[in-house]
Structures are given as C-alpha cells and as structure tokens.
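Only a single protein chain was left out; the remaining protein chains are all shown in position.
A and B are the chain letters, set down in written order, and residue numbers restart from 1 in every chain.
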Amino acid sequence: MRRDEMLNALFPAGWEPAVLEPDYFEGRASVGATTVTVIGTAEHAEVGADLALRMAAAVLDTVRERPGEPILFLVDTKGQRLRRRDELLGLNGYMAHLAKCVEIARGRGHVIVSVVYGEAVSGGYLTTGMMADACYALGDAEIKVMNLPAMARITKIPLERLEALAQHSPVFSPGVANYHRMGHLREVWTDDYPRRLAEALAELAATDAASRRRDRRIEAGAARGGRAMAAVVVERVRSDG
Amino acid sequence: MRRSFFEASARDRLLELVDAGSFRELIPPEARVSSPHLAMLDQPVAFDDGLIAGAATLDGQPVLVAAQEGAFLGGAIGEVHGAKLVGLIERARAERPAAVLILFDSGGVRLHEANAGLIAVSEIIRALLAARAEGLRFIGLIGGSGGCFGGTGLIARCCDALVMSEEGRLAMSGPEVIETVHGVEEFDSRDRALVWRVTGGKHRYLLGEAGALVADDIGAFRAAAIRLLDAPAGLSLDSVEREHALLAERWRRFGSCDDAPEIWRALGVPPGEDVAMMSAEDFVAMAQRCIGRPA
Partner (left out) sequence: MERLQYELESRGAVAVRKPVLVGVTASGNCEVLVEGGGAPDRCAIDVQTSARGFGEIWQAVLRDFGERHAAGGLKIEIHDVGATPAVVSLRLDQALEAWEEGDA
C-alpha cells in the first residue's frame, strides 16, 4: 500500500503532519483518546545517515517534549543507502544511534509500535521498526532480507532448491507470513486498521514498563514453530552452570 | 612475540585474549548444537555454529565473552549463532560481569537463514541496549578477515567501546555490494587502499567510532580491552544526546566529502603524514598529538 492510502485508512479523522516529504514524514495523530507521534518512511525510502539522524531527532524530540507519548513507526523502505559517502561517515553508527534513541524512549515509558505498510528490507528496517515493543505489518506489505534469485546467486544454491524449501520453511524467504511465524510480527493486519492500531496501543499501555522491555519474539517463534532452536539455546547459554 | 589476530581462528583469539586457562565454554562443540537449516540445505555445518560463547576472566575480573568465526560462512549470523549471543547478554544481566567482550568477525545476516538472522540481530541489539541501560559494559573487538558488516556492524556500534586493528573493517554495506549497484566510480571494491581508507580501523579511530587502534596482535587487543574495563559505560539520555550532537556535527562538516584524507586533514592530521603506512603505535601517537584523540 502507498502512503496516502495507508494514512487515510489508519487515521480516518486525519493527522497533523509536521514534515511531509516524498520519502519521509513526521507528525502526530489521534488514535481513540490517545495522541501518538508518527515517524514514517515512504516510497521505498533509502535510509542514509541523514535520514537515520532525522528519525533519531524525532524520537529525542518526543522524549524531551512529550513525555510518555506513544511512538508509531510506519515503514516503507528498500534498505540502507548504498553510497560511499554514507559509509565514509559511518552509516552503521547513525543507524545504531537511532536504535539507542528508541531504547531510551522505551526506558522512559514511551510505548513503541511499528507497522510495515510498504516494504521493509534489511538494514532499513532493523533500527527502526524492528526496535518496537510490538511489530506489525499490513497483509499486502513485504518484509525481506533479499530476493530469492539474488540469494541463489550469492549462496550458490540453485534457485529451484530455495523455492522448493521456501514452500514449507519460513526461515529465509521473503514474506510477512514468514516473519509472523518466526515470532517477529505480533500480527498481520488485513482490515480494520484503526481498530487494530487502537487495540495494539491499548494492549501495550496496559502492560507495565518492565514487561514491555522484555523481548518476547523468541518465545513467539518457538510457539509458532518458526524458530525451534533459538529459545532452547538462549536458555542453555543463560543458565548452564 | 606478536600473534596475529587476523590469522588466528576465533577460538584461538578468544583463548589468548582472556586470562590463560580461565575460559569455560557455554554449549561446547561436543554438544553439537549446530544449524538445522544448513543441514536442510545440504550445507556444511560447524559444531558451534560459528559462535563461541562462555565465561572467563580478564586481568582477574569476570567477563562473558563471545567470538565469531569469520571463516565459517563469513561469520554470518544464523538462528543458533544469534541465540547464543542473546543468551550470553541475558546471562550478563543476571551475573553482572565487569564486561561483555565480543570479538566481531562477520559479514552480517546469514542468507541461508536470512529471516532468523535478521530477527536475531534486532534481538541482540535490544538485549544489548537494555543491558547497557542497566550499566553493563560491552567491548567490541574488530580485526578479523570477515570484517564487521551489515547487522553485525550495527551490533558493534551499539557497544560502549570498540577496539580495532588497522586490518579491521567496519561498515554497513560491503564495497562489492555498493559497486554492484552503483558502479565502480561509486566504490571500486578492488582498490584495497580505498577500502581501508573508508572502512578500516585507522579511519574509524580518527572519526571517533573506535576508541582504540592497535597492532594486529592478540596481546595488543588484550591490553586495550583491559584498559577499557575502566572506561565509562552505560546508556542514558545525556549520553545519547551527546552522541546525537556529535553525529549531527560530523554530517554538517563532512557530508560533502567523498574520501577520507579530506576528513583527516580537517580533523588536524598533518598533510605529510602517510596514515596508511604508519605503525599502529606511531599512528595513535600522531593522532593524540595532532587531533587530541582519543576524545
């Protein structure tokens, strides 16, 4: 789904943009009785150092000026910018900084939710949407690390083999259903977006902060059968004598 | 006698980094906890899935330590490898060691388990940052052949401090990927000098991304890690706002640069200095003299 259609669907009463550029937007919106800060990418945005910095600034502004206000990341990105200049300046440091800002916000009681509505690819998704207390995606969205043909070329595993395995393994191929089964997405939304968003926020608001800080995605992955080993391995490393 | 960090296996690096005889492995190789996904793809596996984790002491102080084996599938992170790191960080939150040491040597997410790897990276970052907010100290060490790229580079830049050798590389995307997408003028991945100017330890040190630059010697990494046991640690709004100001200033000053030497000169490195050829010791002395590094 594209941004304007998504915004109309998610916020039928409208929203207050503070920044509205082709590939980036910020503002606030009402969800029921709650006001949320909105930070979003659009048009399959490329995340470079400057965009990471802007998103970090938006998070820090919320922490400073609107204590406790929920933060909503709306995600449509094709991944990190692939330019020498960004690497030179330390793109991964800018992205890591954004993750730190989100963690600070979480620690100060801000509920953090993300919704993928377009694409979410690798590095562009990692330090934004994937840092949320709860991650969601629309039914027609896409989440991936890489397309299968490119994966086949790099791993030298025949594409037919990958495609065949992808039929029953959620471990490597693109798709929101896979990311749900692996435990990463709390839910995939196919309709009634305003109500689902309101419920997501309410559910988190009703949870205490310490509990919100616990990342439950490994348990979810085990419960849904997408990741059988991670939970066992975490437990062994954590508690083996 | 120098022992090359670059040439050593992850296991050997780890054993020589920590106090002799102090290392106790968690989920040792004989437990055979390796990747079921690689097996399903008929690919070779590693007994430890390319990640060695355990407890040890460093200069007599208790530490938890992990080392990535860059030679195994490029050190890339899969389900088991990633879960070992998450488990280690959760153990740290309970045991509160003097530091968690991570020897990074990894190209990022393991494609064969792409979704598991990507999710694991985000779980590691969340666990690491939560632990830092509780005052735990994370020291990353980068100097292996796999470099520190992609999701692994993000994890590294979430640590309190990084030690790099000149051979170490730290970036988001590999030069080959950039060249494939945008052409050789954008990034000639076969120009080794360029790769090291843009992603290598000396540049990262001058930029302030790495807090220590050492020779390619396990003993030098050990000494630097020991020094960092006393360095400031923790994650607070203040520290994050300071970093924000620093990153914003860096973008303002250098956002239009496309190679490292302009940046180095602007930072105060004298034009005559042959940064690439200097030994680690001479380079660090020069940096401290000319630009006040470490900051």
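Keep in mind that, in the parts below, contacts are C-beta pairs under 8 Å (C-beta built on N, C-alpha and C of every residue); 3 or more make two chains touch, one makes a residue touch a chain.
All values derive from a computational prediction rather than experimental measurement.
Colleague: By the document's own contact criterion, which visible chains does the hidden chain reach in the full complex?
Modeller: Result for the missing chain's touching partners among shown chains: B.
Colleague: Out of B:Phe72, B:Phe138 or B:Tyr205, which touches the unshown chain?
Modeller: Considering all chains, including the one not shown, the answer is B:Phe72.
Colleague: In the full complex, which bits of subunit B touch the chain not displayed? Write them out.
Modeller: Listed in rising order, the touching residues are 9, 11, 28-30, 42-48, 50, 69, 71-72.
The rule we apply is simple: only the chains that are shown with their structure count from here on.
Colleague: Taking the complex as given, what residues does subunit B use to touch subunit A?
Modeller: Contact set of subunit B toward subunit A: 26-27, 33, 36-37, 40-41, 43, 53, 79-80, 82-84, 86-88, 90-91, 94, 109, 111-123, 125-127, 129-130, 133, 150-151, 153-154, 156-158, 170-173, 177-178, 181-182, 186-187, 198-199, 203-204, 207, 209, 235-237, 240-241, 243-244, 247-248, 250-251, 254-260, 263.
Colleague: Using the touch definition from the top, list the residues of subunit A that touch subunit B in their complex.
Modeller: Residue list for subunit A touching subunit B: 49-50, 53, 56-57, 60, 63, 80, 82-97, 99-101, 103-104, 107-108, 122-123, 125-127, 130-131, 144-146, 151, 154-155, 157, 161, 165, 169-173, 178-179, 182-184, 213, 215, 217-218, 221, 227-231, 233-240.
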